[in-house]
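Left out: one protein chain. Kept in place: all the others.
And now, chain A:
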Amino acid sequence: MARVVVDVMLKSEILDPQGEAVLGALPRLGVTDVASVRIGKRVEIEFDENAQNVEEQSRVIADQLLANPVIESFTVSVERDPVEAA
């Protein structure tokens, strides 16, 4: 079974107010040497056992639904089945 992880991040030029809020809270933890925090989404997809073109299909899913290319970029990584890999 193929497992795919898609990471979606706001593009660097888009302000991330959630990340800013987290950054602002860090001094309360005593952490004062952080320059930037950006928050994104991680999406885990599990394909059927016999699925073909898993990476290609994942790119379509990421490009057309999981990420909005106007504001977000994404990376797709296919994780090998640990049993199969061994």
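One rule holds for everything that comes next: contacts are C-beta pairs under 8 Å (C-beta built on N, C-alpha and C of every residue); 3 or more make two chains touch, one makes a residue touch a chain; residues count from 1.
Here, contacts and distances are computed from a predicted model.
Per UniProt, the protein behind the absent chain is "Phosphoribosylformylglycinamidine synthase subunit PurQ"; the candidates were "Phosphoribosylformylglycinamidine synthase subunit PurQ", "Branched-chain amino acid ABC transporter permease protein", "Transcriptional regulatory protein CseB" or "Alpha-ketoacid dehydrogenase subunit beta". Touch with the chain that is not drawn comes from one residue among A:5, A:23 or A:66, which is A:66. Of the options A:21, A:34, A:60 or A:78, the residue whose C-beta touches the omitted chain is A:21.
By the touch definition given at the top, chain A reaches the unshown chain through residues 10, 13-15, 17-18, 21, 65-66, 68, 70-71.
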